[in-house]
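Just one protein chain is left out here, and the rest sit where they should.
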Amino acid sequence: MHNHKDIIRRLKTAEGHLRGVQRMVDDDAYCIDVIRQIQAVQASLNKLSSKILTEHLNSCLITAVRGEDPSERERVLKEISEVFDATQKI
Amino acid sequence: MHNHKDIIRRLKTAEGHLRGVQRMVDDDAYCIDVIRQIQAVQASLNKLSSKILTEHLNSCLITAVRGEDPSERERVLKEISEVFDATQKI
Amino acid sequence: MHNHKDIIRRLKTAEGHLRGVQRMVDDDAYCIDVIRQIQAVQASLNKLSSKILTEHLNSCLITAVRGEDPSERERVLKEISEVFDATQKI
Partner (left out) sequence: MHNHKDIIRRLKTAEGHLRGVQRMVDDDAYCIDVIRQIQAVQASLNKLSSKILTEHLNSCLITAVRGEDPSERERVLKEISEVFDATQKI
């Protein structure tokens, strides 16, 4: 992946956010506020997944689709369908 | 799209399902049962979207990525990212 | 449910929208445009589920929680958790 740095930075932010949620729970924060913070982490992870997928489409996918190996191409296309399916279920 | 028939059939099923939900509401069904039926329609629409996307990847996407027009290729890849984004928000 | 009329109206709109999607498929519309319209139907069904849940909370739930029957109360609270779970998976 390109943009390693940006992806790592976003993962670290989400990780720090989750540590903040732990502190909230320790401090007996209101349940709904805890849920909202968890949802905020999830929204940021959604954005990150989108970002990584976009990169994937513009690199690995192009290589596979233009390549000579039909089974490799099928695999790459199937993975995208699977990731799309999984996203619907989260 | 290939599989017109299958896609139309699934859309008709979802449409009939929604008419059934209207009858439930008219018959004063329990709110939670109505919500569950609406969620069932959404799950079937999710499957349908996945199906159409898979077909799209295996036809239009392959054509665009192998084609000579870089702006067409970019457009097709961008659309897939957008559809992925939108799915996360439904 | 109160607001029968409004709920029925929204269900009819979603049903009409799905018929429109069938016409798109018959007219060989672009796959991505079809997916986007399906996603629009789902977004409107999401709003409808929220609306019905809000009503449910303000009527059945209040009655059950204030009522004398602990098993009825448990049932109603459990259903809300279940509907919340199901929403996460759609």
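The chains carry the letters A, B and C, assigned in the order they are written, with residues numbered from 1 in each.
Just so we're on the same page, a contact is a pair of C-beta atoms (placed from the backbone, for glycine too) under 8 Å apart; a residue touches a chain by one contact, two chains touch by 3 or more.
Computed from a predicted model, the values in this text were never measured in an experiment.
Visitor: Among C:T13, C:Q37 or C:T87, single out the residue that touches the unshown chain.
Guide: Counting the whole complex, the residue in contact with the absent chain is C:T87.
Visitor: Contact with the hidden chain only, please: which chain B residues?
Guide: So the residues of chain B touching the missing chain come out as 88-90.
Visitor: Counting contacts across the full complex, list the positions on chain C that touch the omitted chain.
Guide: 46, 49-50, 53-54, 57-58, 61-62, 65-66, 73, 77, 80-81, 83-85, 87-90
Visitor: Which residues does chain A use to touch the chain missing from this display?
Guide: Residues of chain A in touch with the missing chain: 1, 4, 7-8, 11-12, 14-15, 18-19, 21-22, 25-26, 28, 30-32, 34-36, 38-39, 41-43, 45-46, 48-49, 52-53, 55-56, 60, 79-80, 83, 86-87, 90.
FYI, only the chains that are shown with their structure count from here on.
Visitor: Using Cα averages as centroids, what's the distance between chain A and chain C in whole Å?
Guide: Here chain A and chain C have centroids separated by 27 Å.
Visitor: From the C-alpha centre of chain A to that of chain B, how far is it in Å?
Guide: 22
Visitor: Please work out the Cα centroid separation of chain B and chain C, and write it as a whole number of Å.
Guide: Centres of chain B and chain C (C-alpha means) sit 16 Å apart.
Visitor: Residues of chain C that touch two or more other chains: which are they?
Guide: 90
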